[in-house]
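Sharing a structure, written as structure tokens. Questions coming.
A single protein chain has been removed from this complex, and every other one stays in its place.
As written, the chains take the letters A and B, and residue 1 is the first residue of each chain.
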Amino acid sequence: MKRILFATAIAIATVCSIQAAPLPATIKIGSAESLTGDNASYGVSIRKGIELGIEEVNASKLLGSSLLSLAIYDDKADKQEGISVFNKLINDDKVSAIIGPTLSSTGFAAIPVAQKAGVPVIGTSLTAVGITAMGDYVFRDCLPQAVFVPAALAPVKAKFAPKKAAMLFESTNEYSKSEADVFKAALAKAGIELVASESYSKGDSDFRTQLSKLAAKKPDIYVFCSLIGEAIPVLQQAREIGVTQPIVGGNGFNNPNVIKNGKEAAEGLVVGAAWSLASAVPKSKSFVEAFKKKNGSDPDQFAAQGYSAVLIVAQALKDGGSADRAALRDALAKVHNVDTPLGLFSFDANRDPVCPPIALTIKDGRYQLFQ
Amino acid sequence: MDLSLFANPVFLVQNLVDGLSRGALYGVYAMGFTLIFGVLDILNLAHAATFMWCAFAGYLVMAVGGLPLPAGLAAAMLAGALIALLLELLAFRPLRREGADKLSSMISSIGASLILVSLAEAAFGAQTRRFPNSVLDPKPFYIGGFSGVRISRAQILILAASVVLMVGLGLFIRRTKMGKAIRAVAASQKAARLLGIDVNGVIVVTFLVAGALAGAAGILVALLTNNIVPGMGNQIELRGLAVVILGGMGNIEGAVVGGFVLGLVETFTIAYAPGGSDIKDAIAFLILFIILLVKPNGIMGRGKADRA
Partner (left out) sequence: MKKSYASWIVAALIVAVDAFLCVKNPQDLDRLLINAILALSAFATLHARLLSLASAGFAAIGAYASAILAIKLGLPIWLSIPAAVLACGIVALIIGLPVLKLNDVYLAICTLGFGEIVRVSIILLPSLTGGSTGANLSTGFAYEAMKQTRTWELALALLALCYLFWATSRSKTGRALRAIRENPDAAATMGINVVVYKNGAFLASALIAGLAGAFYAHSVGSLDAGDFKFSRAVDILSYAVLGGSGAWFGPILGAGLLTALPILLRDGLRFLKDFSQLPNIVNGLALMLAIIFMPGGLAALFARRSSRASEARGEASTPGDGIEDAEEERVSGPMLAVEGLSRSFGGVAALCDVSFAIERGQVIGLIGPNGAGKTTLINTVSGIFPPSSGKIKWEGREIQGRAAHRIASGGIARSYQNIQLFGEMSVLENIVVGHHSRIHTSLAGSWLRLRSEKREERAARAEAMALIERLGLGDLADQEASKLSYGDQRRVEIARALALRPRLLLLDEPAAGMNEIETAALGDFILELKERGYTILVVEHHMDLIMKICDEIVVLNFGSKIAQGAPEEVSRNEAVLEAYLGRE
């Protein structure tokens, strides 16, 4: 008994001493992203956002004389590689927190490693159901699909009063498929009948057959759930076969390239989003400018979420005053109204983000808020 | 089954058009692949990566360089021939000298493919590249009014190209002296050597032709889908294999016919089968499975001596 008391006392003393200690000179942040292969476009975007965030935090002296440094590895969108990289970040690089990985499927395999080791993880693109349920060290700054996806539907219903909807989605991708499920539920809730639903596989390039089949049902609106690779051809081919009805796009359509490459085919498209170039949030405007200056291109939502994750971690480091993993976790859970491009950011009790979704439309070659 | 769709002749013809152009795409890709198999008996798994590089070559010439379509086509075919030549010299010939088995060549081509795809990722980034509309007007033609059958310029181009390339390659193989030498090497390298044929030279020509075909396929697929990424070869690779088998390994006309069959099957599965778009990939391979079991040499299979 005495012994236990003694141990507890020491433990308490240790915790106190850690919290009292100032931040170390360099604080390592780890990241595992899909930097090569088919999912590299997301991983690379996120990485650019993270790198910009770290530069800005270091320049701003937010953490006093402490500097953030980044250890980032390619997880190759592979579960075993994800696990391996997480272990490396935790044991070799001794990072204080991990941002990533890019895909939810990799996350389900790798995040338990961090949870077990007591290292906070912030997902920036892990929108699948159940990510934060993996443990109390798991956070994410991306809105779950169920929150922002239907955001586009309400104003569309108000404006066009559609009765029948038709849907096209990618069936081989977890993101698009669950997005399609979210849309189905939202349509049912809004009292819009889903008269036809078609799918395609990753890498398909010709969607005319599916689209013709949908058009044969004469829907009032179309819902497309595609990732960016297929989003533009889907849109172009839909216009090609004569679709003039309103099109509601999934998150894949919230990408500057949709306008750049889709041109007039993209006009009038409506998307619900967690973030967009058109966002009126002040921090977002400065982020877009800085990103453009550094990388020579517009950021996308993934970059914004990666960038925001760094700001959130930095704020938690400052608030908690400690780079210790457990202390950082507690500080993260408590962050309140961090100024990020996503808006004033906080986590809810489930460590999911609290920030409002927005509905956008493409008009005159720009994303604009949908009224 | 959605019976109302069957009664719609426009929908039917539309599916025929879409299916044939989809199939032409597979066929053009598979021709070069099957040529190498016919002559050397090896599966060149770097063919898909060659194809992807050619799409980028065409993109650079047309979208960045601003040159017209024929120049893009030429650049893509040239790039394909060049890459295929490198593959032959660096990945395949050293193994042939060692007298290694065909599996080794396959592994070597896997390594080469990894290098080519990674280099493309490094050079072009992961973002999708697309042609500006000025390269090829995406607006389709309509036959029988606006609600009639539509066909896009890219579809016409790829259908025409597949037939021209098939006939051209057929004539080359059958009528020219080099074609005869290629067939001789395909039948037996040893015998060809005894006949005084420069076997390595013939193989180089074979790779050049196969590479140029990969180039044509790359640029045509890029035009049809307008989706150019370093991973674009992965998607067509499996189907290319299926098509080659359908047509009979090493059979060039078979590859085109096999392409049309697969394209039509996929399109009609999507169009008419309930939940068709979900099962089309499985259907394609199921058909392949069954054809192989019934006709192990493919639908147009012939003996090895007739190949290539």
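One rule holds in what follows: contacts are C-beta pairs under 8 Å (C-beta built on N, C-alpha and C of every residue); 3 or more make two chains touch, one makes a residue touch a chain.
Not measured: the values here are computed from a predicted model.
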Among A:174, A:267 or A:319, single out the residue that touches the unshown chain. A:174
Sole touch to the unshown chain from B:85, B:115, B:178 or B:199: residue B:115
Considering the whole complex, which of A:60, A:91 or A:368 touches the chain not shown? A:91
Listed in rising order, the chain A residues that touch the chain left out are 35-36, 72-74, 77, 79-81, 83-85, 87-88, 91-92, 104-105, 108-109, 112-113, 128-130, 133-134, 171-174, 177-178
Across the whole complex, list the residues on chain B that are touched by the chain not included here. 37, 43, 45, 90-91, 94-95, 98-104, 106-108, 110-115, 117-119, 121-122, 234, 237-238, 241-242, 244-245, 249, 278-279, 281-282, 285-286, 288-289, 292-293, 296
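Quick note on the criterion: only the chains that are shown with their structure count from here on.
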Per the C-alpha centroid definition, the whole-Å distance linking chain A and chain B comes out as 37
Chain B residues touching chain A in their complex are 5, 8, 11, 14-15, 18-19, 21-22, 118, 121, 125-128, 130, 133, 138-140, 146, 150, 152, 221, 224-227, 229-232, 234-236, 267, 270-271, 277-278, 280-281
Of chain A, residues touching chain B in the complex: 36-38, 40-41, 43-44, 171, 198-206, 208-210, 212-213, 216, 228-230, 232-233, 236, 240-242, 257, 261, 263
